[in-house]
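Missing here: one protein chain of the complex. Every other protein chain is in place.
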Amino acid sequence: MDFSLIAMQLFSGIALGAILVMAALGLSIIFGMLGVVNFSHGAMFMVGAYAGLWVASLTGSFWWGLFVAPIAIGMFGMAVEFLLIRPLYGRSVDDPLLLTFGLGYVLVEAVRIVFGSDGIPFPTPSQLRGVVNLGIGYFPIYRLFVVGVVGAILLALWLLLGKTKFGLIVRAGARDPQIMRVLGVDIGKVWLLVFGLGVGLTALGGVLAAPMRTVNPEMGSLVLAEAFVVTVIGGMGSLVGSVVAGLLVGIAVSMTALIAPEMAQIVMFALMALVLLIRPQGLFGKSGVQA
Amino acid sequence: MTNINPIASPLASAGRAPATLATAGGWRAQLVKWRVPLSILALCLLPWVLPSKALAVNVLIYGVVCVGYNLLFGYTGLLSFGHAAFFGTGAYITGITIVHFGLPWYAAVMLGVLGGGLLALVIGALSIRTRGIYFSMVTLALAQLVYYVALQASNWTGGENGLRGFTVSKIDIFGLHINFLDPLQKYYVLMAFAGLALWFVSRILNSPFGAVIEAIRENETRARACGYNVERAKLMSFTLSGLICALAGTLSAMHLAIVPLDSLHYQTSGMIVMMTLLGGAGSFFGPFVGALAFLLMEDVFSIWTSHWQIVVGSVFILFVLFLPKGIWGALLAWRASK
Amino acid sequence: MKKHLLSVENIGRTFGGFKALEGITVNFEQNKVTAVIGPNGAGKSTFFNVLSGVLTPSSGRIAYKGKDLTGTPQHRFVHLGIARSYQITNIFPLLTVHENARVAAQAMHSRYNIWSNRERLKDLDEKADAALNAVGLHGCRDAVAKFLAHGQQRALEIAVALVADPQLLLLDEPTAGMGPEETKDMVALIERLAAERTILLVEHKMKMILGLSDRILVLHHGKLIADGSPQQIQSDPEVRRVYLGQSHGYA
Partner (left out) sequence: MTDMKHTAFFPLSRRAALKGLGAGASLLAMPWIVRAQTSDVIKIGFPMPLTGPFAAEAKDQVKSAQLAVQQINDKGGVVGRKVELLVRDDKLNAGEAATRALELIENDKVNAIVGALSSAIQLATNEVTRARGMLYISISQSDSINEVKDFSKYTFHEALNPTMTTAAVAKHTFKMGARVAYLCADYAYGHEMLRGFKRAGDAIGAVTVGEILHPIGAPDYSTFIPRISAMSPDILCICNFGRDQANSIKQAVDFGLKDRMKIVVPVILHNQRLAVGPDVFEGVIGGSNYYWGMEDTVPSAKVFNDAFRATHGGATPTDYGAYGYTGVMSLLLAMQAAGGTVTDKMVASLEGLKYDVAKGPQYYRKCDHQSVQSVLVLESKKKAEMKSDLDFFKILATEPASESVLRSCAELGLPT
């Protein structure tokens, strides 16, 4: 086990962590701000990948796909919130979870009807093909690009939520929607935008992941499991938690792959169960979370 | 952290209120009194009504799973996403005891039920420490661990190929020689077990403990203030629910003569939740109606198109939105409002 | 030294850095009505939660009839005879009034019996009806709790606490949100209950407290700043400055 192998393994763990963060971000935002557990998160990820594929095949450029698809699917997410999730506010906390579970089925099958059930190629954009020698090993340029985009997205989100008026309203609304209504804020509209933002980010994750994984109707189910693991470990509703948890899980999976590769997936769920039992609210979640 | 938007005070919670209360007056009290015999009568007719005996047995098995699950979800108000672990473990233990230890079928069934119940006690003890969404997530994570253990222990469980080699062809109970391969005889033997499970659940719901879990569903804080050890009651409900799901698992192992690895996967847990809610969480016979509706929909729609899942998914969304009480729950509410 | 009904010694409770309660030592005597007053955020509810076992104290000791209860879960408190009502109505909304009381009565009788039919426990019905009579709710015995008027729900909350036949009854703002008429009924009820039980209540309506209670504790910023008869409290300069002084022209 020479040094460069371990270093390379650590680096690929961080890169995998970035991808896990991207996959979990949308879920964490929607849960954190709305208290809604989106079980169709995996399906939205997959729909995002297909939308990116469709736009790219029409315009012939990956970049259009990367830009247009998340916005389109984000708007679709807003329609879902308005039509399906809104009637459920005020009812038991399980209802949104159950509804989105059914929605996941519908989205997967709808894509199968439109695009067929076998995988469709999504070649890596030509500028980003090839590998770069990091001295400790070869690493695909595309994955470095993805890590970069994830970093940019996190920065933008941190600024949006931390520094803007909208961000303040969203975070306050998460704390106590009743007060926000009293202060004359149309909290319904805020939730609409937040749900759209969450779904849009998930779709962006789909488009980014498409060149790495084949685009197929079932690609979402694994992402759902990964996103839950990361979101729960980080602490439901805490963005910082999702980022740290994503990197932590990525490195844990990567290091396990060195010793016992077949245990990679078990490690994820074992880590999640462990955190939930010791610190139910997750690493960064606030205790006493009743959701 | 928001207490969900807007204030979901205890008064507004439990949208899926129980349709039948033990002490409600009139026809409803009669229904509660005679629910077990009526249910068993309905089950007797099932094989003659449904297109195939195998489907009837599946409805029976998933009905028992959902009745067991409903004890926790409908009556205690805890949404677990890991009940496939108990269903699958019951099946696996039954299969393993026959394949590797050559025990007779009834010993295998007993061990399957006890093993599943024990697992429920362990997972219950761990997951009861959390609440709300975290509870659902812990049960999902722990059940997936059971799935991966079964995948790895392939010399015991047959790994991804599933467990094979324990076909039960003949059964002798109380002097009766039953050819278990004959679909009808098999159905009525399994129905006897299902009837037993229904009677056991009905006893629990009518018992003082039944009132405790319903109180916990209604308002956990007040239940604790009344002097109930809520954690212990939840754990008992979780374990009893696991026992019944394990029983259904043993029946499934005997019916299919294999134990597929998917029986432990969270997709199965999700299906159990869907069936229970579709039928009517919080009602006695609702889960059976849910299992029947779900499997019938699946069977009928998959004949017309291979895209049957879009229909099942949409129907489920409509139920969550407009009929949270489920088919049976809505029927009872409609009957009550007349 | 006569054993007190309930005694707390140097009780403290912190949430993260915030000290909600600090160094409170009080002994409660049998059959007295004690009121706890103090401005909002003084720690009254936290104090109540510690006394009823909902919260375990971060420091100090709590003893009931000489027996140390520190760290015991709330349901043990109820069985020992310490029951409480909540500031925000906390009843079983979808059960009927009778069923609310009956479920509470059953907690004293059998909790984990999964076999016999609960209809056979006839004495529970009597106990439940007795509690409902005590609070005057027998008329709407079969109404679903959710549809009761606010005052009736508050009364039901006390009935449910009463069913455990507690020796110490903690009432958290029993008259919250009530008009003068309903408050009068509630005060009459509390007086009836005080005849055979020790009552501890948190309230803001000063006239009612001064008339009703034998002893008043005043909390401020988590500390006990005064403990005495209504007359002593009214004339205590510290209390006047901190509490009464804020509401001008109050007698």
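Going in written order, the chains are labelled A, B and C, and every chain counts its residues from 1.
Just so we're on the same page, contacts are C-beta pairs under 8 Å (C-beta built on N, C-alpha and C of every residue); 3 or more make two chains touch, one makes a residue touch a chain.
All of these numbers come straight from a predicted model, not from anything done at the bench.
Asks: Would you list the chains present here that the left-out chain is in contact with?
Replies: A, B
Asks: Which of these, B:79, B:111 or B:258, touches the one chain of the complex that we don't see?
Replies: B:258
Asks: At which residues does chain B meet the chain that is not included here?
Replies: Within chain B, the residues touching the omitted chain are 51-55, 58, 151, 154, 159-162, 164-165, 167, 169, 181, 183, 252, 256-258, 260-263, 302-309.
Asks: Identify the residues of chain A touching the omitted chain, counting contacts across the whole complex.
Replies: Where chain A meets the chain not shown: residues 2, 5, 8-9, 12-13, 15-16, 19, 53-54, 56-58, 60-62, 112-124, 126, 130-131, 137-140, 142-143, 212-214, 216-219, 222-223, 253-254, 257-258, 261-266.
We adopt the following convention: only the chains that are shown with their structure count from here on.
Asks: In whole angstrom, what separates the CA-based centres of chain A and chain C?
Replies: A distance of 48 Å separates the two centres.
Asks: Provide the C-alpha centroid distance between chain A and chain B, rounded to the nearest whole angstrom.
Replies: Comparing mean C-alpha positions, chain B is 32 Å from chain A.
Asks: Just the number, please: Cα centre separation of chain B and chain C in whole Å.
Replies: Here chain B and chain C have centroids separated by 41 Å.
Asks: What positions in chain B touch 2 or more of the other chains?
Replies: 14
Asks: Residues of chain A touching chain B in their complex?
Replies: 31, 34-35, 37, 84, 87-95, 97-99, 101-106, 108-110, 112-113, 173-178, 181, 187, 191, 225, 228-229, 232, 236-237, 262, 265-266, 269-270, 272-273, 276-277, 280-281, 285-286, 288-291
Asks: Okay, in this complex, where on chain B does chain A touch?
Replies: 1-8, 12-16, 79, 126, 129-134, 136-138, 140-142, 144-145, 148, 152, 266, 270, 273-274, 277, 307, 309-310, 312-314, 316-317, 320-321, 324
Asks: Which residues of chain B touch chain C once you look at their complex with the stated criterion?
Replies: Against chain C, the touching part of chain B is residues 9-11, 14, 17-18, 21-23, 203-204, 206-212, 214-215, 218-219, 221-230, 232-233, 236, 240.
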